[in-house]
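Handing you this structure, nothing more for now.
The complex is shown incomplete by one protein chain, all other protein chains being positioned as in the whole.
Up next is subunit A:
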Amino acid sequence: MDLRFTDDELAFRDEVRDFFRSALPDSIRRKMIDGHHPSKEDLVTWTRILNAKGWAVPHWPVEWGGTDWSPVKQYIFREELQKTPAPEPLAFGVNMVGPVIYTFGNEEQKRRFLPRIANLDDWWCQGFSEPGAGSDLASLKTTARRDGDHYIVNGQKTWTTLAQHADWIFCLVRTDSSVKKQEGISFLLVDMKTPGVTVRPIQTIDGDHEVNEVFFDDVRVPAENLVGQENKGWDYAKFLLSNERVGIARIGISKARLRRVRELASLERVGDVPLIEIPRFREKLAAVEVELKALEMTQLRVVAGESRREKGKPDPASSILKIKGSEIQQATTELLMEVVGPFALPYHPEEEGRNEPIDGPDWASTAAPTYFNWRKVSIYGGSNEIQKNIIAKAILGF
């Protein structure tokens, strides 16, 4: 047992760190540090920089643009990216539908979609949740009825993140209502420009437009857009969700934010004393750092075990990563709120432009929206309560 990175791994870390520092455009870095969302153009620009380097989809198979990095190096890469802080490539493409396509799709689908995902030529969104199918996802009602060489899709998806930018949506649709609910679901790729697809924005409590409702009204989808076999979509969805959970701990993002909290708390003064020297505050901060260190070690244990695990079968311990990862991310946003203090109050909607001077320190305006927005992380990707069900079942045997 040697829990240190090897020399080779350390050299690799330095290499990716240097690259991220030099290649990330300053304007994007500034937005990330200040807690603003990168724009669509920012993400396209950054993804193409990564793709030109061959690093847009390092976890994919080599033949589709991936690398042969070990799980530990994959982890280092992701962590350094988050710590920079640089935007992560669009998860719906590279972490979700991409792996489903190269694992379960046919050759034609792989050739058609994968290179465009890696280069962010196609912006993908996720059509899973429905108004009546959240935690109980398998009860989804959107239907796809076969009609010659097409499916006719009818129904509604919701919480569809960044659908307003999307070229494509991958959907779970019901193709058989006569069987057990998990056994009548298929995985279908739908062009967002198809007639009958409507996107309606949902404004979230932080004032942002991140999620949407997507309506399907007699949408004709070519049958060749079915991934894998009809009625096997639930298996592909479980595969996708378990992949989603591994990246969800977001150690690097929490590290970057804690660093930011520490930095700002040494600038802010309480009377004559920097906030960071107030014992109650710095102990709260240290407590979150301890939790994060523990989670980092847990993540590394999962990563190190990855090469021994059956392919596509995630460690149920990854539910710990989801639960603790989201709790820690939320705790970091609370600490940032505490640093900002009264200057959390002024509201500066992002859409209304930035011509007016901001009231208070210019790093303060995102604290409250970030805190509000990040309540989502314990809800999405399988809520933390669902994760506890998974642990109880998979590990404790209930």
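Quick note on the criterion: contacts are C-beta pairs under 8 Å (C-beta built on N, C-alpha and C of every residue); 3 or more make two chains touch, one makes a residue touch a chain; residues count from 1.
Following the convention adopted for this analysis, contacts and distances are computed from a predicted model.
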item: Chain not displayed: protein name in its UniProt record ("DMT family transporter", "Putative membrane protein", "Formate hydrogenlyase" or "Pimeloyl-CoA dehydrogenase small subunit"); value: "Pimeloyl-CoA dehydrogenase small subunit"
item: Among A:148, A:279 or A:342, residue touching the chain not depicted; value: A:279
item: Full-complex contact with the absent chain, from A:54, A:132, A:305 or A:346; value: A:305
item: From A:165, A:262, A:348 or A:375, residue that would touch the chain that is not displayed; value: A:262
item: Absent chain, residues of subunit A that touch it; value: 1-6, 9, 72, 255, 258-259, 262-263, 266, 279, 282-283, 285-287, 289-298, 300-301, 304-305, 317, 320, 323-324, 385, 387-389, 391-392, 395-398
